[in-house]
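The structure follows.
One protein chain is absent from this view; the other protein chains keep their places.
Each chain carries a letter (A and B) given by its place in the written order, and its residues are counted from 1.
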Amino acid sequence: MADVSDGGPPAATGWMASRDFVAGLALLLVGGGALLGSMELPVKTSSGVGSGLLPISLSLIMMALGLAQIGLSWRSASPTLSGWPWRGTSALIGAIVVFAITIRGVNLGPLQLPALGLVIAGPLTVFVAGLATTDARLGQLGLLSAGLSAFCLLLFRYGLGQPIPVAPWLIGY
Amino acid sequence: MLTRRHVLLGGSVASMLASSAISQGAYPTKPITLIVSYAAGGGTDAIARIFAQRLETVLNGRVVVENRPGAAANLGTEAVAAAAPDGYTLLIGNQGPMVVNPHLFRRLRSDPATTLDPIALIADAGLIVVVGPRLPVATLGDLVREAKNRQLVYGSAGNASASHLAALLLGQVAQFNARHVPYRGAGPALNDLVGGHIDFMVTTIPSAVGLIEGRQLTALAVTTEARFPSLPNVPTAQEAGVAGYTASAWYGLLGPRGLPAAIRDRLESATREALRDSTVLARLSDDGAIPSRKGAREFAEFMSGERERWGQIVRAANITLE
Partner (left out) sequence: MGDVIGNLGLGFSVALTLKNVALCFLGCLIGTLVGVLPGVGPVATIAILLPITMSLDPIGALIMLAGIYYGAQYGGSTTAILVNIPGEATAVVTALDGHQMARNGEAGLALGLAAIGSFIAGTIATLLIAALAAPMTKLGLLFGPSEYFALMIMGLVFAVVLARGSVLKAVAMIVFGVLLSCVGTDLETGRERLTFGVHHLYDGIEFVVIAMGLFGFAEILKNIADPEKRDVVRARIGRLLPTAAEIRGNLAPILRGTALGSVLGILPGNGAILAPFASYAIEKRVSRQPETFGKGAQAGVAGPESANNAGAQTSFIPLLTLGLPPNAVMALMVGAMLIQGIVPGPQVIDRNPQLFWGLIASMWIGNVMLLIINLPLIGIWVRLLAVPYRLLFPAIVLFCCIGVYSLSNDATAVLMTGLFGLIGYALYRLDFEPAPLALGFVLGKLLEEKLRQALIISNGDPTTFVGSPISASLLGLAVFALALSLLPRVRRGRDTAFKES
């Protein structure tokens, strides 16, 4: 399997770093989080089912499944988890965040950014995303980001009539 | 609150610029964004798109419809409230987010009454009381009698939707108590009404008119003050014996608070002109809607009256969200 440890050093050792133990732990955490988020909801109403019944019981089931998974991982060994691909994930998520904050700007108290529109957001997104791989070539990536953004602009704004901001700082929309 | 003042300040500069522009007769000089608080494809969206198309001709400029759904249609209100009051960001506002939501949400981020400027009411759409095979009655009076005898079950297009509130109001006026089954939209609710799984529904006229003509549903009354042209045999609630029962869903044009008077007047007259167009009229009448002549001031008065009225119903039924 792809996730069997090969290259990088294992994040921890033994059972606690085994795939299925971490999987169980993740279920336990998600279930616990959901339980915290839905604990205050009423379980019953006059008709029978309150808004809390489903989320609360599902959270409990999820936590039970997590515990069971942890138990199973003790009994049958699963591969040890290898390192997390930091370069890939940070470039990809970075590209998405760049798109989200530049396309129509941000106005969150201290964080202020004007709307830059697709003209800027498009090339930036492609470029940052392209850095995710080790075989990225900057020149090619630059060309791609410009060409692709122009294509998307024509396609989405003018072809499909989507009201996506083009360059508000330059042409007002 | 700093950001709000910031926006307002920016807005007043923008509006100064805009009013100097309009005095030279140059509005619009760039595309106008018309925000719809629902996803593309709904009833409000359809009206907005046809209205926008007509407005383009009247104003001689681009009008781009932008869907900003989310947070029970409050996101659209917020988006327009935060925009510069320069006439380039406008809202198609309807009853739910404009006058009902302020009663439902304790933490409303932008109250339409204080952050928006009404420009003109576009149309007022009536609703209709219908029954299916599970409740074979012929008149609204029969329905009320049955409802007092045993607890009926009614469907709606969603919690606190116009369809739900209008049915609640019927119960309050005619003094009966029925069980409410919320659906996701009028379609699935009507399906269960035709299938005989629920008793009655108060719904928009276009959603039910085909089923009435096809004899799958029986229309008992329209909720408007006058009969509806395409259903001349269906009485009004007043005529059917439930006096004082009227309800409607409406759409209007609004902008951010602080619109320059020149731009507001231009948009008000443009709306009036657009409402004379036969395609717009035909589409509105398909929706059971009557084009309105209310301008900025009358629309504002109408909105505060509606807000009061639906507030009472919401409080009496004890509906709260959040």
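Convention: contacts are C-beta pairs under 8 Å (C-beta built on N, C-alpha and C of every residue); 3 or more make two chains touch, one makes a residue touch a chain.
All values derive from a computational prediction rather than experimental measurement.
In the complete complex, the hidden chain is touched by one of B:Pro136, B:Pro188 or B:Gly305, namely B:Pro188. The chain omitted from view is touched by exactly one of A:Met16, A:Ile61, A:Leu154 or A:Leu170, namely A:Ile61. Residues of chain B that touch the chain left out of the display are 39-43, 45-46, 49-50, 53, 66-72, 74-75, 104, 109, 151, 153, 158-160, 179-185, 187-188, 190-192, 194-198, 206, 209-216, 279, 282-283, 286-287, 319-322. Mapped onto chain A, the footprint of the missing chain covers residues 1-3, 19-20, 22-23, 26-27, 30, 34, 37-38, 41-42, 45-52, 54-55, 58-59, 61-62, 65-66, 68-69, 72, 76-79, 81, 85, 88-89, 92-93, 95-97, 99-101, 103-104, 118, 122, 125-127, 129-130, 132-137, 140-141, 144-145, 148-149, 152, 155-156, 160-164.
The definition used in the following text is that only the chains that are shown with their structure count from here on.
Across the interface of their complex, chain A is touched by residues 2-3, 29-31, 33, 64-66, 82, 88, 179 of chain B.
The part of chain A that touches chain B in the complex is made up of residues 47, 107, 109, 163, 171-173.
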